[in-house]
Each structure stands twice: as C-alpha cells, then as structure tokens.
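Every protein chain except one is present and positioned as in the full complex.
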Amino acid sequence: MAILVDKNTKVLVQGITGHQGRYHTMAMKEFGTNVVAGVTPGKGGQKVEGVPVFNTVQEAVNETGANTSIVFVPAPFTMDAVLESIDAGIKLVVTITEHVPVHDAMKMISYAKMKGSRIIGPNCPGLASPGKAKVGILPNLIFKEGNVGVVSRSGTLTYEIVNSLTEAGIGQSTTVGIGGDPVIGSNFIEILDLFEKDPETEKIVMVGEIGGTAEEEAAEFIKEHVSKPVYAYIAGRTAPPGKRMGHAGAIVTRGRGTAESKIRALESAGVKVARIPTEIADMIKRD
Amino acid sequence: MAILVDKNTKVLVQGITGHQGRYHTMAMKEFGTNVVAGVTPGKGGQKVEGVPVFNTVQEAVNETGANTSIVFVPAPFTMDAVLESIDAGIKLVVTITEHVPVHDAMKMISYAKMKGSRIIGPNCPGLASPGKAKVGILPNLIFKEGNVGVVSRSGTLTYEIVNSLTEAGIGQSTTVGIGGDPVIGSNFIEILDLFEKDPETEKIVMVGEIGGTAEEEAAEFIKEHVSKPVYAYIAGRTAPPGKRMGHAGAIVTRGRGTAESKIRALESAGVKVARIPTEIADMIKRD
Amino acid sequence: MKLYEYMAKEIFRKHGIPVPEGYVIENPEEIKPVHGEVVLKSQVLVGGRGKAGGIKFASSTEEARKIASELLGMDIKGYKVKKLLIEPKIEIQKEYYLSFIVDRSSREAMLIASAEGGVEIESVPDEKLFKRTINPLIGIQPNVIRALSYKLGLNKEQMKDITKIVYGLWSVFTQEDADLAEINPLVLTPDGFMAADAKLIINDDSLFRHADMEKVEEEYTPLERKARERGIAFVQLDGNIGVIANGAGLTMATLDVLSLHGGKAGTFLDLGGTDDPEKVKQAFEIIGEAPIDVVFLNIFGGITKCDTVAKGVVDAIKEKPLKVPIVARIKGVNEEEGKEILRKEGIGAFSTLEDAVKEAVKLAGGA
Partner (left out) sequence: MKLYEYMAKEIFRKHGIPVPEGYVIENPEEIKPVHGEVVLKSQVLVGGRGKAGGIKFASSTEEARKIASELLGMDIKGYKVKKLLIEPKIEIQKEYYLSFIVDRSSREAMLIASAEGGVEIESVPDEKLFKRTINPLIGIQPNVIRALSYKLGLNKEQMKDITKIVYGLWSVFTQEDADLAEINPLVLTPDGFMAADAKLIINDDSLFRHADMEKVEEEYTPLERKARERGIAFVQLDGNIGVIANGAGLTMATLDVLSLHGGKAGTFLDLGGTDDPEKVKQAFEIIGEAPIDVVFLNIFGGITKCDTVAKGVVDAIKEKPLKVPIVARIKGVNEEEGKEILRKEGIGAFSTLEDAVKEAVKLAGGA
C-alpha cells in the first residue's frame, strides 16, 4: 500500500529538459521510480536520462500511460502546465515550482477539483513511498520502508525528521511534503484522511509551521476522524512575526496561527507534540 | 429506495412567489413532498401555501435544513439562482426554467461538478418517486409506486408513457425528466447508472428524441454497465430536420443523431425499442 | 440566430480576428471602383453557395457590376440573395479550419481545427482533426494552442499568429453567446492567417443579452412566420394531416405513429404546456390556413386538463369554423369530460393514439 504513489505510479516530468527536471529525473529513477516520460514544448523526440521527451502531455500520456506528473516549469507557466496535465487525465500532479502566483494556485486547484485530479503543492518537495516510488525532490538516502506516514509543510525540516526516524529504525509508509505556500492543492486534512484509511500506515507524523490555521483545522479533523496515533512538531515558536494581511487577515485568523495556538489545538486533539524535531523519533520509539 | 428524491427530501422552491412556483408548490405538497422553504429575494417573511419564504437560499437552508431545490426563476436569472443553491450546500438542484442561455448552462454545470452538486435540467419537468416525493412539474395523477425507473428527455411524452405504465399496473421507482436542452446537468448515462445501482429499480424505461448523440452514448454505457432490462422509445423518426450547426456540428455528430442511428445503437446494446410510446407497457408486461 | 457572413465578419473583426476589408451592397450600382481582383459573395443563410454559383470573381468595375446584377435576386437552395459582400481577392497559400461549438456530450465548448480546411472539411477523418473540449470556467489556455499548433504542423511564427486568432474566436464564442463560431476556411496568406469565411450562430436563448445585435429573420413560410409571431412552435410539412399536440416530444411521437399507419403530417404544431384558450384558438387559426385535409389533435392532459383544452377547441372552431374535419385523441386528466365536449360538436374523440390515428388517416384519404 502506501498512499498516492507506489509501484503502479508512472511518472511524467514536466520541464524535464531544465536543470532541475533533469537532475531529479535521475534521482527519482535511482529511487526506483518508474519515470516514463518527460514533456518540454518544442523538445519532443529528445531523451533525458533515457526518458523520452514529448511536446505535449496528451501525447506523452497516449504513448506511455503516464498517470502522475511532476512539474518543474517556471512559475509564470506553472498553471498552464498543471492544467495541461489535468486535461490529459493525470490524476496526481506534484507541483514543485515555488513562487507560483497565488491566484493561479487558486484557479488550478479549483479546476483540479472539478476534473477529479489531485494537486500536491505548489512549492513542495513532493512525496516518497520508500521501496516503491518517489515523485519529488526529497533526498533518496533518508528513507526506510515502514509504517509511519509523514505529512509536512516544510522541506529540509521534513528531511531532518524523516532521517531521524530512519536512524532510529522507524520506517515510513509515505512522506508527503504538502508545500509551504498559503494556498496548496492538498492540505493536512486530506493527507491525514488518506493515512487514516491506508492499512499500511500505523502512526502519523505531522510537521507544521506558524502562519495560517491549517494545523488548527487538522487538529479538529484528527479529533473526529483519525484513530491512529499522531505525533507533531510545530516550527516557529520564536520566529519573527509574519506579514500582517490587513484587518481581513485578523478576522480570518481570529487569534489562531501562532505556534502556541497550534500546539494547544493539537494537544487537545490527543496529538503528542515534540519540542524539538528529533524528539519525534524518541516519542514513537517509547510508545 | 428510489433515486435522488425520497422521504428524506426537503424541498426549497426558488421563485416560489411566481405563478408557476406557487402552483407547483401546492402540487408537490399534494404529492406528499416535504416542501420546507421558498426563496424570493425581497419577499422574505411571507408564506406561500403555508411554506415560509426567505430572501436568500443560505438563510432558508439554515432555518429549514432544505437539501433539494427546484428553480422556477426566469431564464436570465436562472444561473445565479442555481449557483446560490450550490453555494448554500444544496446537493440536488432541479432546474425547470426553459430558455436558459447555453453558456450559462455550461457554467453552472461545471460549477456544480466542482462543488459536488447535481443539476437536473434546465428545461426539464423534474422528477418523481411515487409514494415518496416529487420535485418537479409532472402531473401527480399519472404515477404508481413500483419498480420501473423512467428517464426521459421529453415532457408530455413522458407523462403519456408513465400513464400507460400505470394503467397497465406497472409502477415506477422514480421518473426523471432530464430536460430537452442541448446542455443538461444530468444525462441518460448518469441516471441509468443510478437506476442500475438502485436495488428497488428492476427495469428501466428510456425515452429519447432525435438530435445530439446522448442516446448513442447511453447505448454504449448500457452495453457495458447496465444489467437490468432497458426499454426505449425514440421520438422523431419522421420529424422535420433540425438546425444545422455548421461543419462543426457535422464533425461532432458524425452521422449519429437520427432516430435510426439511436434505435440501431440501442438495439445492438440489447435494449428493446418500442415503435409507439404505449408499446413499452405491453413489452414490459409481456416479459 | 444564424448571422450572415458579413455580420459575422464584422463581429470577428471586433474581437481581433483578421478578416478581408469588404463592404456590402444591395444593388449593382453600389459597386466601388475595382482595382485588382474582387470576390462577390452572395449573403445567404445556407451552406454550399459556392458550388451553387453564389460566389464569383471580377477583375474590373464593369465586370463586377455585371456579376452583381446576376447574383442579386438569384435563388440559392430556396434562399433569395438580397445582399452581396464584396472583398478584395486574397492570396491563399493554404486553407485551414477552426471552430468552437457547444458540445452536448462534455457539456463544455469544443475546439476543432484542421490543416485541411475548405469545403471538404466534413470528410476529413478524425485522426487528422484537432479536437479538444474547453471548460467554460477556465477558458482557453496556452497549452491547448501549443497542442493545436503541433497537430496542424505550424511553425513558430504561424503559432504566434494563430494564438491571437484562437483567443479572438474564443472571445467571439463566449462574449457573443454563440452556439457555433466557425472559420472555414481559415486561410494562410503572405501576411499571416485570415478568416476568409465566417459562420456565427448566436444562441437564441441569449439574445436578450445582445439587444444591440441586428436581428436576422430566418426563412419561413408566411404561415410559419404568422405562427412565430404568436409564439407558437409550428413547421409546415408536405403531408395532408394537420397535427396539433402538446409538447415537442409528443408531437414528434404523433408524427411517427401517423407515418407508421401510412399517414403524412402536413403540420407540426406544438401547443406546449398550455391550456390557455387564447393560445388554442390561435393554433386553430394557423392550422385552418394550412393546406390540409384533416386536423389531428393529440392531447395528453397532465398539468394541462383535457376538458379545458376541449373547451378551447370548441370555442375556436365556433368563432372560426374549420373547412376540414377534426379527429382528436384525448388522454389523461379529465379525459372523459374532454371527449364528451368534443363529441357534442361532432368531433371524433378517441382514447388511444392508434385508434385516432387510423381514423385520421382514413379521413385524409387512406394510406
């Protein structure tokens, strides 16, 4: 099992001929991922790391049966690339690109919902199911196959935590980096729901940050719908305050959004909250 | 059981203070339907046939728990009314209004899909589950509770066929008038799928017309996904030809769309096609 | 509402699509001095006018005037030519095809394009067409135009050029509430792409949003026009049985059953969901003027009550007697009362469609 990506995942790399696309195509293949196609308009017919490149996603899907896409194209063209994948019937679009305009993000997420596709990101490191497949830029060496599901808003901090799990002998079912942008395609709740339903996942680690109310909402969801033990770390207790979004920001947030608010909400939902990142591995080991 | 409307249906009438809204509120109540609210902007606080009127759908939903809406508002304002219901969380919006602009229809249907609501119509007579509820303008007296599901693009012709079923002692689970416009929220396939999954429905009657390729597509669907016996009537074998939609119309239709094409497709999918409307009752009785 | 080519081109131009610089004339004197070659295009609402001789070229003012006087007033497939569109002849390198249409199946728009445009477009096989549904909420996107360009084998310059046209045509299609917006052929000229022809059908139900748009009258018989003015759905056919029914589906079914029994309908008149006596009276007025031998009335009473319709019929024929017999099939709510009312006036009234049809076919002179 695992969630979202596994041995049946056939990956299409959008922007495969760029520096990042090329490098991570190689890294994903090294992880054991079945990378079947790349797309760069105008570069159809080439090969990158042995992967055939097409001009359009539709063509790539028709020729290779790709069912998952990873997007490395520059921010101004990201929405178009994501929409192209959705229209070609791709059901999971992992959007690595950062600095995607927030209105583009809203639009493409709405469109994905209409068409029954799922977006991870934008501005995310992607996801990895050790022993099965990786669709993302997470470092290959930190993972170990196992039964802990990891979901996180952060990048390096996630690697740090996953690595500490692996060093402690605790393997992971799937690690999902949902992305650090205000508007993202899949949030904590949606991934927690998948982990709850995944028979292979026994415990869940959630890595949050200050800002927004996603962690507070996740806490509500956990209270009602998650039976598996959840461990969390929230970064930013002592971080400089974020930008103020007018009165509207305060009205929407209503005092939530701080590390304290998030930790309180999670703890009251029965989540064990670590004080330092590496403490999560100790907590899981102890239980 | 039955599909879409039953004893749990709580109907909201949009445009309840108009002539049609008022009349059919009464008729639906006579049928035994639980009509809980009406909406006409600016007329909140009134009562129509004992049903409280609200200014907005949200207010009506909050106060009455309405879960299904029927739309009688004039065509220029229909899309807005439908969107209002969808945004208020109504999951079934039955759109009676005819002459809705086709681009409005496309937009509201896309939006409904995004938000997980279902639209029946526009330009439809609605639907009725005898003994349970009616959300529409179909005449009350023609129905009889039973196990035949009826789905139709037409109005009076449906009444005629349902009436002949009832006279022959054949009751109906649900009758759905999907509407005669080119672009409609729920097509044959979607309703056939619901009937196939409804344990109460044992046989299915499908009433089609010339124009478009919905019947041909339904035939494909029946071949693959419908195990229950399907009976059909297609009107228009000798009707005057419809408007030609340029070359594009011909390219999209590719020779389909005629009564002959539809009957051929249905018969090759194992559907028994009647030559005259009332023959359906005879065919069902014989089987 | 189908627009004339010249009107469609005017709208296309407004939305940024290059079209030839032409003008419209209603009589040959309006021809402007011809420099180079011009094309004279008959403005009719029917396809195939080229093959019917409705499009001609001229190289001089004199020749143009002569051709104009031949074309104006000419009959093309039953349509009389009242206007000509005069345009400079375009240097065509290649003909393409491009359109947006409302797609019933997907409930979205459909974009169709082909590198083989022109009159034979309908016989171009599917694998040579570019077809893509466009969601009305997200609209046309760059990736679609890229895919189209690859399919049509366009180079970079042409891709840039067609991008503008596809956006323009999408703008026409959505802003003008079109059922269809079609360019055939879309021609490649030395100056880039240009719409050599333009077909635009505005969605009838959306006309209220386009009050300033010039109305185009379709070609109707005088009787059809009269019916339309009264808001009655009416079509004249070649048989001799005048059919009136309530509901389009039921009216079609009535025609089908008539035909099964050897009868032939002379009218298609759909009363709709009304039992308004005024509407019934008007329907009988219309049908009374049609060249038929018998009137066949098929009513299913649901919301509409049979007796109300019957009363309306009786009132109508009392006020203005018909010259031909009536056969009625009355079924549904208050069916017996309805039949009784008609029978009192000597009108044959049946319950089953088949019985009534047989009687009507007999009165109409048999199968």
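Residue numbering begins at 1 within each chain, and the chains themselves are lettered A, B and C in the order written.
Throughout what follows, contacts are C-beta pairs under 8 Å (C-beta built on N, C-alpha and C of every residue); 3 or more make two chains touch, one makes a residue touch a chain.
Since the structure is predicted, the reported quantities are computational estimates derived from the model, not experimental observations.
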Chain not shown, its touching partners among those shown: A, B, C
Residue, one of A:I70, A:V207, A:V226 or A:I284, that touches the chain absent here: A:V207
Residue among B:M26, B:M114 or B:L141 that touches the chain left out of view: B:M114
Footprint left on chain B by the chain that the document does not show: 41, 44, 55-59, 77, 80-81, 83-84, 87, 107, 110-111, 114-115
For chain C, residues in touch with the removed chain: 137-138
Chain A residues that touch the omitted chain in the full complex: 27, 75-76, 99-107, 109-111, 114, 137-139, 141-142, 152-160, 163, 180, 182-185, 207, 209-210, 212-214, 217, 233, 235-240, 243-252, 254, 259, 275-278
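One rule holds for everything that comes next: only the chains that are shown with their structure count from here on.
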Most widely separated chain from chain C, with each centre as the mean of CA atoms: A
Centre-most chain, if every chain is reduced to its averaged C-alpha atoms: B
Mean-CA-position distance for chain C and chain A (Å): 52
Rounded Å distance, chain A centre to chain B centre (Cα mean): 41
Separation of chain B from chain C, taking each centre as the mean of its C-alpha atoms, in whole Å: 26
For chain B, residues contacting two or more additional chains: 110, 114
Set of chain C residues in contact with two or more other chains: 135, 137
